[in-house]
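Every protein chain but one is kept in place in this view of the complex.
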Amino acid sequence: MLVSDVHFPKDLTEALDILRKRPGTLVYAGGTDILREQASRGLELPAELIYVRDLPELRRAGLTERFLEIGAAVTLSEILELGEAALPPLLAEAIRGVASPTIRNLATIGGNLASRSRFMDSWPALACLDALIELRDQGGATWMNVNRLVGADGRPAFPEGALLTRVRVPIERWDAWLLRKVGLSDYPAPETAVFAFSARAEKGILVEVRIAFAGESALRSQALESSLIGRSLPLSPRESSSIASEYRGLASEFGDNLSLQFGALVDGALGLLSR
Amino acid sequence: MVYVATVRSPSARGSIRSIRFPRLPAGYRSILPADIPGRNRIQSFGAEVPILAHDKVSYAGEPVALIAGPDPVLLEELAAATKVTCDEEEPYLNWESFSSDQVAVKRVAVVGDPDLAFSIAASVFEESYTSGAIEHYYSEPQGAAAAYDYDKIAVWSATQWPYHVRDSVALALGCRAEEVSVRPTRLGVHLDGKLWYPSLLACHAAIASIACGRPAKIVLTREEDFRFSPKRARSSVNVRAALGSSGLLSAMDVRIAINVGAYGPLAEEIVSQAVLACTGAYACPNLRVEGYAVVTNTLPAGAFGGLGASHSLFAVEAHANRMAAAAGEDPADWKSRNVLRKGSPLLTGEPMGEEVPYEAILSSLAAASDYRRKYACYELVRKRRSGRSDGPLRGIGLSFAYQGAGPFLSGDASNSYTVEATLDKDLKVRILTSAAGGAGLVMDVWRQSAAQILGVEIESVSIAVPDTDQVPDSGPSTLSRNVSVINRLVVRACEAVQKRRFRDPLPLTARSVYRVPKPIKWEGGQVSGSPFDTAAWAGAVVEVELDSWTMEPKPLGIWLCVDGGQVVSPERAAASLRSGVADALGACLCERFSPSEAAAPGSAYFRYGLLPLQALPPISIAFLPQGRRAPVKGIGELPFDTVPAAFLSALSQAADSSFSCLPVPYARIFGALETP
Partner (left out) sequence: MTISLILNGEDVSAKVRSVDRLADLLRDTFHLIGLRSDCRCGRCGRCLVFLDGRLVPSCIIPAFAARGKEVVTIEGYAQTEDYADVKAGFADAGVSTCGFCEESKIMAAGALLERRPRPTPREILEQMSSAPCRCTDPDAIVKAVLAASDRRARRLYRRAGQ
């Protein structure tokens, strides 16, 4: 059993300083993903870790006209408590489906996005909403679209060495949205994934559509989305099922069940636009 | 005090070549088979289970050694650092088809002339139904503690059978049974997962205590318990049924294979019960049934909410529903025609002695669930549907089954069980029975019986804690026995007290002894006895909808109607049945235990969870009204005997397919719905 060095920075500056001096230090907030599959009595933690859960800069949440900003160490429960007026329904629905209320009291949005092993429940919703994450390191701060957290192989590609500090969710009007968790399990398993969809229409023309699906891998196709934009609504059943099967083709690495479910969900979501 | 950690076999089958412990600090010691003072085995219903595997290992995870010491944290590490190497052999894993040396128990019965009946049958249907393994997820993971208490060894154990613990520990320590005192701790909901395994852990604790000269405690974590304690046995039931031109069941040929894992401690009981239940609630004049308990090199497996009947009841009901659907008939009518009646021939050769309340139960269920109309409607939609998105994907299933008298525990030493009742000077009554652990609601039944006979308030009746120094051996506590056997003994003991009451001074104590006369006998293909003695009957209706996008089954409603005889407290009984229904539904939907996955450390344990409460549909429980002299019956197993088959049939209708195992993998549902 390796006993770790635990750093308790009192603010973000101190935290970044520690990360600069000791790159590779594990960032620890809620810890629910880090400790997810550890059954031994003693925790298995790396040699060094930095506890960021209480950093004041990571604990704020605020709403402006244009976006909702949430600190990385804000818990999933706290996000839900921001209320319907502040929270985009797609995101609220995604977070509501995570684990159980007690785990949501512990898990943070930053941790939910920073998982290295798979995509967690908030990613598809945030991807559809084109949310941005702020990454801080010795060079400064950059904002990155969450869609760039997906590697070329569809697997998580979280930038190493950077600290996720804030999430910024654009506030936009959506005419239709759908969020579905797939796989009858409240635990992130190979057969679970989350589907997110949002769309906007003007004068019967589809002007914006976003479709994201993620479990162990993630999928969002701007090419297919572009091919839908500009079409007049309602889409014909043939159009919907044609797009759905293209998506299904892209999703083959998810396995039989998930790719079939994904295709059906795309079809169903597009069907919402027909009403 | 010392804690005890278990060193386990990494191999499913083989011989132990070496066990290499890490350097053990002072105060820590290893315990090997040679350290067992008495015999290195537990005896359980005819099977023998090693306390610590010596030379041969029979399943991955089998205990081969123990380490005892004061710090549980360090212990865990020491156990993990211990290297066990085995000369591996090819493990026996097949069980749906198996070799004869894997057969631990075989039960055969033949009635009438099935071959002839099949040859002249109007139609024949055959299908195999499989039930998967389920984790008990009881209220508390297993464990035990042991310590010297003057001249005795005291053992603390959460067990359904304190006397089995006592006798097992005595055998292991090589002492007399009277020198062991078992003090039961709170049992909670056990779902029959604590019948014999607690005795194994008790032996571990006792041996460690003797070896270290200190009190010793072994406690499994949920993860260890999940991976290494016995689970519900997997089963495969092949049913071939013949119908005459009138739609009456004329013959059945049933082959039951139950995977009891390594050693198969409850094999005899489970196979016997499964075979007895192989025709379900139906009259079948010609029958051949073969039941096999198949031993494999996997975790020992056995009881779960009953001991064996549910495997057959699931298959028979699913099959009956399928036959009805194939003939374009509502299963309710099929059942009506074929259900047992007074005088119907039973597989035991005797005629059925009582009426079966099928019509009354059906009537209640149909009214509550609107079953008839829904079944017809969903059949119509199913036949006309052209694709996944054409119409709601709904189904409704009906099942009808019973909970019998319970395990007969044939094959064990005395078959003689005792209950004691005492009426003291303050007119307070104490009942002493070893079956009190985890008896829950049934204790109210005993108290009611005592109160009625002795003319006291039920509040004056108490049930003693089943400490083996205080209470007699009444056998184990199981859902059915607690009513069929124990309650009778309570009644007799109280009657004996009542008889002497006005002659002799108080306090008065009476014992009643029941020698179970091997109620079911198996002899060369013939079975005799009365399996329906005090059987409780129930019907279940399950309505299911498939999400049209994700194809995931969503239960819409569950209705259970029970003929439970005299129900002492209907509200509490209904609450208990509702939680049983929730548990049965979990087994249908999301609880899947794979012994091979669980043997290795990893996510199988983390992924296993009970069905979240918010996913439950409305559950409605109804009891048939009873006459005043209705007997008391055990009803706790009924949800497991009825809900799965009704669920399977509902799902099959919704997906327009014929499923035959639970849970159904999504790929199968998709496949069924995608093909036009």
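Letters are used for the chains, namely A and B, taken in the order the chains are written, and counting of residues starts over at 1 for each.
The rule is short, and it goes like this: contacts are C-beta pairs under 8 Å (C-beta built on N, C-alpha and C of every residue); 3 or more make two chains touch, one makes a residue touch a chain.
It should be emphasised that the depicted structure is a prediction, and the values quoted were computed from it without experimental measurement.
**Student:** Identify the residue among A:Gly31, A:Gly183 or A:Gly263 that touches the chain left out of the display.
**Tutor:** If we include the chain that is not displayed, A:Gly31 is the one touching it.
**Student:** Which is it among B:Gly46, B:Pro70, B:Pro612 or B:Gly671 that touches the chain not included here?
**Tutor:** In the complete complex, the chain left out is touched by residue B:Pro612.
**Student:** Which one touches the absent chain: A:Val3, A:Ala152 or A:Ala223?
**Tutor:** The single option touching the absent chain is A:Val3.
**Student:** Tell me which stretches of chain A touch the chain missing from the display.
**Tutor:** Residues of chain A in touch with the missing chain: 1-6, 8, 28, 31-32, 35-45, 49, 51, 53-54, 75, 77, 81, 99-103, 105-106, 186.
**Student:** Applying the definition given at the start, please give the residues of chain B touching the unseen chain.
**Tutor:** 73, 136-141, 186, 188-189, 191, 221-223, 440, 571-572, 575-576, 578-579, 582-583, 605-606, 609-610, 612-614, 616, 619
Throughout what follows, only the chains that are shown with their structure count from here on.
**Student:** Please output the residues of chain A touching chain B within their complex, sorted ascending.
**Tutor:** Interface residues on the chain A side: 1, 36-37, 39-42, 100, 180, 182, 184-187, 189, 191, 256-257, 260-261, 264-265, 267-268.
**Student:** Okay, in this complex, where on chain B does chain A touch?
**Tutor:** The touching residues are 72-73, 76-77, 80, 221, 223, 388-389, 548-552, 589-590, 601-603, 605-607, 609, 612, 615, 665-667, 670, 674.
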